[in-house]
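Complex shown without one protein chain; remaining protein chains in place.
What follows is chain A.
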Amino acid sequence: MKFKHKTVENVRLTDRFNTRQQIIGTIYLTSTHLIFTDPEGKRETWILHSLISSVDKLPTTQQGCPLRVRTKHFLSAEFLIPKERDCADLHATLNQLKPDSYEKLYCFLYQAPNYLEKIWDPFLPATEYMRMGAPNQHWKIEDGNSNFDMCDTYPPLIYVPTLTSKAMLFGSSKFRSRGRLPVLTYLHPNGASITRCSQPLSGFSARCQEDEQLLQCILRTNPHSNTMYIIDTRPRVSIPVKSSSLRINAVANRAAGKGYENEGYYSNIQFKFCPIENIHIMRTSLQKLLEVSDMKNPTMNQYLNALDSSSWLQHIKSVLDAAIFIARVIDIEKKNVLVHCSDGWDRTAQCCSLSSLLLCPYYRSIHGFRMLIEKEWLSFGHKFSDRCGHTTTSDNKEQSPVFLQFIEAVWQLSQIYPTAFEFNERFLISLHDHSHSCQYGNFIGNCEKDRLDLCVKERTYSFWNFILQNVNDFKNPLFRPQSSYASEVLLPVINAQTLKFWLSMYHRFDSALLPKENISNTLTRLVDHTTSLSDHARLLEKRIRELNSTFDNNQTTTTSSSSTTTSNEGVDDSDIEKRNHHNNICLPEFDSGLSDVDISQGRITNSISSKLNTILQPPPSLSDVESGFSGDYSPHNKALSSSFILPHQSSIDLNDIPTLERIALELNSIALDWRSYNAPVHCACSLPFDSAQRKYNCWRCGENYCTRCIERSIHLPGLYSNSLAPVCKTCARSIKSSPSFADFSALVKSKSTDFIRSQTAMKLSRSMIDQFINDR
């Protein structure tokens, strides 16, 4: 890439909502980022080039030449550059930055931090369909598309009714726009299913026998009902508007030889229109919405008026309404549903995925949501590159916030049912951002075929791996798996009043507007603290038991143990070994005694252990992960929470008797009281905090730190598990430098088995496929 590094100094960054507050700093332009720093290095603004949506040069003022950079993740920064030449230069450079081919996308350059590896936990549709119960007597796998010759935007394997023949499928695919024939996407436990396709090329009179037969086959897969629904997600009646070229709808499509199914030709089928506007209207709506958030100090009326006239929330509502309608039909009427729009990859994807989310609790977990995205959006070919405008090759008119709408609809649902979703707002936001950022290979290209051609799995990192590694940040602390909302079908009543404006999405960089004290962050902090405390408590109990037993031993067999319990100074390796040995002999039950039940049998802790049982959840162990993981594939599994936890290795068996020094180290490594998120104004690195930022408490000293100042790769000696704890850099240094830590970490390394969850997942899904093939 022809590119020169660039530095522009004395640039003012103006706050959108507080024009008086200006930061003077320097712009650095690197090959991947636009970086703005102020002289003290307090605040840095990093803007990824691929996220920049527009760069505008505003009219020159006395102070300099303003340059407004807008990004796809709704950052709008206005830089005031003193020299006009610099400004023009920067403007030109930034505008050329958009890659003109897939090969130049950021994901192919991106070097992730060490903890991320280029491991792709493969999404295998077969496992997901198997979880839903397909194939079964009604549905079968069809590999007719394995070379993408039936439909190039569909995955190689498709699920169709058992009664169909290949000829029927080919015939139907010819009749459907872009060959997107009706295929299974969701199978409800009651037998009803959602199938998706694109519009038929019916024109005014064309008909296709094979397509009609295929629909009859789909109808017959459901024993509960003798009718089915076809849901057309386009508005039926054309609205005469001046720019009628943009308003393509079902009726208008008819003239172009496309259109919708002729009711006369299809028997036993109910037609229903769920009006969702097309991508062009959605795009203008989003533009209007962004204009709303761009307004400087609007009055209440201006703001509400503009929000109303953007009708963004109404569009969200129409999407949600369609999804709820489908969910209702499936769950209550027990009828099959066929969903299509024009091409079957925008509105259809929205409706199918949202209604699956409503119907199946599994999709409300992080892992399940991932499956949903992979299945409905990635494998069935939502045109991510075109809709997000990844490269210059795609048409501007193809861009549309379809995925954003889906994300926002999920957010609206999570606002109605805050306890039903395992993931949080941050997860949704980062999903949206990375669908645009091209940092990970998942959302590159327009369909599965594109991604195969580009070999993204070999060349890029996976977004899901990133999520997995930081899963604690994306978990909803309020998620309550046992609540009825988290385990049942959701059928909300959506009124216009229900929907809110998503402030923390569209205004997330305007900290002045956001609530000053953030409850969700506080909650995460509380949950983290609880984890740390419970781990620590378990360790303390163990120590008390050990000390006690040695103490008892001392009393009973004074002579024998006198040699082992030596003074607390000068512990050498032989001593530890002796103790190990001793402990192994005397206290075999404590080695296996990891569960709470065993702990409660401990002599000393009897008084408090009963209380503990109510406080502590059973420690997640390896077996849990495995069983939970495989169990996920059954449709009615309620233990969803354990599906996506960090590789939680079995707790290290530290069988050695603790030295006092060791105990002191352990006690020192855990802070009992954590600093509240509200108190500090700055991080130790002098970065000013604002309410929206994710802050971390160091598990050792309890102070607050920003993302940059936290290191995650430390095993704290004070925890009775070997999960990695976030620790601030100073603490990390001091722990690492302490002498006994070396022993500890050596112990950890020797005892812990190398476990990577994704590999197990791969193994598991492979075995399932094998099993499945064997079955066939």
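One rule holds in what follows: a residue touches a chain if its C-beta (ideal position, glycine included) is under 8 Å from a C-beta of that chain, and two chains touch if they have at least 3 such contacts; residues count from 1.
The rule we apply is simple: contacts and distances are computed from a predicted model.
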**Asked** The chain dropped from view, which UniProt name applies: "Cytoplasmic tRNA 2-thiolation protein 2", "ER membrane protein complex subunit 3", "Protein YIPF" or "Myotubularin phosphatase domain-containing protein"?
**Response** "Myotubularin phosphatase domain-containing protein"
**Absent-chain contact - pick from A:Thr530, A:Gln693 or A:Ser734** = A:Thr530
**Prompt:** Where the complex has a chain not shown, which of A:Ile23, A:Leu75, A:Ala88 or A:Leu307 is the residue touching it?
**Reply:** A:Leu307
**Prompt:** Tell me, which residues in chain A touch the chain that this view leaves out?
**Reply:** 17, 293, 297-305, 307-308, 313, 416-420, 477-478, 480, 483, 485, 492-493, 495-498, 500-501, 503, 507, 512-519, 522-523, 526-527, 529-530, 533-534, 536-537, 540-541, 543-544, 547-548, 550-551, 554, 558, 562, 565-568, 604, 608, 611-612, 615, 660, 663, 667, 672-673, 676, 678-679
